[in-house]
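The following block contains the structure, expressed as structure tokens.
All protein chains but one are shown at their positions in the complex.
Each chain gets a letter, A, B and C, in the order it is written, and its residues are counted from 1.
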Amino acid sequence: MTHQLDTSAKGVYLITVTPFSDSGALDLGSTDRMIDFCLDQGVTGLTVLGIMGEATKLTIEESRTFVRQVLARVQGKVPVVVGASAPGFAAMKELTDSVMDLGASGVMVAPPATVRTDDQIVSYFQMVDETLGARVPWVLQDHPVSTTVQMSPSVILRILKNSPTCVMLKHEDWPGLAKLSTLRAASEKGELRRVSILTGNGGGLFLPEELTRGADGAMTGFAYPEMMVDVVAAHARGDRERAHDLFDAYLPLARYEQQAGVGLAVRKHLFQQRGVIASAFVRKPGPKLSAQDVADIALLVRRQDKRLRELA
Amino acid sequence: MTHQLDTSAKGVYLITVTPFSDSGALDLGSTDRMIDFCLDQGVTGLTVLGIMGEATKLTIEESRTFVRQVLARVQGKVPVVVGASAPGFAAMKELTDSVMDLGASGVMVAPPATVRTDDQIVSYFQMVDETLGARVPWVLQDHPVSTTVQMSPSVILRILKNSPTCVMLKHEDWPGLAKLSTLRAASEKGELRRVSILTGNGGGLFLPEELTRGADGAMTGFAYPEMMVDVVAAHARGDRERAHDLFDAYLPLARYEQQAGVGLAVRKHLFQQRGVIASAFVRKPGPKLSAQDVADIALLVRRQDKRLRELA
Amino acid sequence: MTHQLDTSAKGVYLITVTPFSDSGALDLGSTDRMIDFCLDQGVTGLTVLGIMGEATKLTIEESRTFVRQVLARVQGKVPVVVGASAPGFAAMKELTDSVMDLGASGVMVAPPATVRTDDQIVSYFQMVDETLGARVPWVLQDHPVSTTVQMSPSVILRILKNSPTCVMLKHEDWPGLAKLSTLRAASEKGELRRVSILTGNGGGLFLPEELTRGADGAMTGFAYPEMMVDVVAAHARGDRERAHDLFDAYLPLARYEQQAGVGLAVRKHLFQQRGVIASAFVRKPGPKLSAQDVADIALLVRRQDKRLRELA
Partner (left out) sequence: MTHQLDTSAKGVYLITVTPFSDSGALDLGSTDRMIDFCLDQGVTGLTVLGIMGEATKLTIEESRTFVRQVLARVQGKVPVVVGASAPGFAAMKELTDSVMDLGASGVMVAPPATVRTDDQIVSYFQMVDETLGARVPWVLQDHPVSTTVQMSPSVILRILKNSPTCVMLKHEDWPGLAKLSTLRAASEKGELRRVSILTGNGGGLFLPEELTRGADGAMTGFAYPEMMVDVVAAHARGDRERAHDLFDAYLPLARYEQQAGVGLAVRKHLFQQRGVIASAFVRKPGPKLSAQDVADIALLVRRQDKRLRELA
């Protein structure tokens, strides 16, 4: 049974990688293992075909094959969101219709770098809304680091007013703590419909602070999704110190995995080391790890394991 | 019979628009009329699915349908180049294979905004070369205004050395006169394989000067392709004053059509006024002409007609 | 007697170059000659220390010396505006106070590239307003091509509401015809205080169309200021065809002078050829003309002279 994404979404929506074999082909066996691993770790949702999912490096047919495999394995246990940002509305509609037919729970859209002023941004998302139609729940992705588009809280308010089917904000503005506080205050004052806000700030590098400011959880990628699941859980039961303790234990490695450029290779390497995927292959253009990188990671993993044992 | 694009290409390769009906559907009848019109005006090649061809606003299927129609109508009379820039190599290969199978003469590729340093640019085009394979002639598009990527002459030299199948440079750096001179001097000194250089500098706004510097012609869009055809012809027969006279007569309107943003709407409006296409429809997001714009254009067309009669 | 700049400003405010000797020193004799030349040609104002005035290449002391010389020579015959954009408000205040004391009529400020959203832009200009104080008339420079800051009409409206001492908009958004129409319509509807709007669109390359849309004149640089003076005059007396005839005669050279990068060298070369300044020296980093550039210019000047004789 399929979940339609709605404004009550919370917890951890993991942004998955797309597993390839060592020769670069889609690896559907690893895809299944990765899904099982995520569900076992307690994620409450999955997001596929994002930037870190190498979406632009897939053919249309590969994208569909991958989404189909993911949905078949998830079996409706958690919602699956599909990245649908596209340079044009025809392609956005084509991909959206296709994945919603397959059983996706919603799509995620970021603005193109060409929109700049408040009016241009609002107008763009009106066109997105018209393109997606009245039945597709969607996530507004606010990620200026990759898009160069800066959306002020008042712009987000205008977009949400115009588009009742926008049910979630993926908050990745950086630094975004003040913005998060402003948006939550606006909801409390009734100026803004309350939507789900999941954060991806630097790959979860501000998760404890974001939860305190009213985030409903995280939507980002990390080779240790259990960190985010456990931090969210500790926060939910009011144990803020425990949330920070866990977060701090993973922070040195999370920081390393969030490096621009090489980060995806680090993540896939870690997933491979953990036995989740068979190969750490990244399609070109893409980073490769050096022997020094691998040594850095080994040291950080060892120290992380040690610290987690101390905290157990 | 299909032409393979090669380094001897010259004259005017018109970058076509993609005609739509008033409801936004592909208009294949207007496509045929536009092809006939271009051939009648004396273009020596056609380029389709560029930015001004609204390529990103088409579905994959529409792109194929449009290319198929163009190739069928051209019947091999002139080479047809297809824009194949894509955010990933899988999509680039997919589109390229598809259009080459249909009979295209070559593809054109611009770098993504993410490559910056000389080494990154050279490395990117090595991957392009591997992606396209040994049989697809391709055009290197150098258009910093849209890509933000600046390629120095030494980088272009390195790309051409690495890629024997790169047969043409679409030179749109701006201002590019000095660069054009440098590249031609490098060929003369034997440092650089001589390739075809067609220019698109501001939509042909420097065509006489570029021809003097060694350009083989123009590859750009303009609702009056006969201007470029006639300027190139006058230059070729050594009548430089005539080349300038003609150019100057069209310059006020060409300048108006080259406005950022609204330019495509101006071009389609003019094509419609000339009876070439049935509708001036531009898919969203896209500009619309105001009554004042239409009045401006009418005045400029009237003055252009008058000036051309004086020069006849 | 000094003019305070006010909202009634119109005509042609020429953006001057800063003349240097062949060794790169400030050339005050040429400065005097340039001022006399501009006044003789009928400019109604002058703007100094803009980007094309190589403002950032002067020391503080040189800037003051140059402004002092200009003001002494102008003797209050026309208003003089001084560019005061600065990376910080302390420097902006320092320069503004200094030039206003010397007798400048107002200053011009463009936003830094770091402000992006509507709110950020408005907030920045509130700080500009506080910095300049209640007695300094100022010009809002809207030039996205150099600043990357896009100001929508509603943002300009907010800035004008917040700052009663903002008396002029230097309109250089590109393409800006629709924006110009929107701003003028807002004034007519009473939504916007009517300020002077002088245009610099591509260096005056859309002057006839801008006058038709309600511009009060031009503020830009061109080695033939008489073109702009005559076009504005023809427009003012209702002779639109004459305005276009004159404009078209100068357009091929104006286009050449407006090339990015090399443009300033072209302008100084032309001023030198016309006997206005002694040397075409441009401080580094700056462009140099090649023999081919010089030949291009000679041809364009010859053709311009010929065309002007035909129109006389």
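We take it that contacts are C-beta pairs under 8 Å (C-beta built on N, C-alpha and C of every residue); 3 or more make two chains touch, one makes a residue touch a chain.
Just so it is clear, the model here is predicted, and its values are computed rather than measured.
S.K.: Of A:14, A:132, A:177 or A:228, which residue touches the hidden chain?
M.R.: With A:14, A:132, A:177 or A:228 as choices, the missing chain is touched by A:177.
S.K.: If I consider the whole complex, including the chain that's not displayed, which of A:64, A:77, A:244 or A:284 touches that chain?
M.R.: In the full complex, the listed residue that touches the missing chain is A:244.
S.K.: Which subunit C residues touch the hidden chain?
M.R.: Missing-chain contacts on subunit C: residues 54, 56-60, 62, 86-91, 94, 113, 123-124, 127, 283-285.
S.K.: Could you pull out which residues of subunit A are in touch with the chain that's been left out?
M.R.: Within subunit A, the residues that touch the unshown chain are 174-175, 177-178, 181, 205-206, 209, 212-213, 241, 244, 247-248, 251-252, 255-256, 259-263, 290, 292-293, 296, 299, 303, 307.
S.K.: Name, in rising order, the residues on subunit B that touch the hidden chain in the full complex.
M.R.: Touch with the absent chain occurs at residues 116-120, 150-152, 154-155.
One rule holds for everything that comes next: only the chains that are shown with their structure count from here on.
S.K.: Report the inter-chain centroid distance for subunit A and subunit B in whole angstrom, where each centroid is the mean of the CA atoms.
M.R.: Spacing between the chain centres: roughly 39 Å.
S.K.: Roughly how many whole angstrom separate the Cα centroids of subunit B and subunit C?
M.R.: It comes to 34 Å between the two C-alpha centres.
S.K.: Nearest whole angstrom, what separates the Cα centre of subunit A from the Cα centre of subunit C?
M.R.: The computed centroid separation for subunit A versus subunit C comes out at 48 Å.
S.K.: Among the residues of subunit A, pick out those that touch two or more other chains and give their numbers.
M.R.: If we look for residues of subunit A contacting two or more partner chains, we find none.
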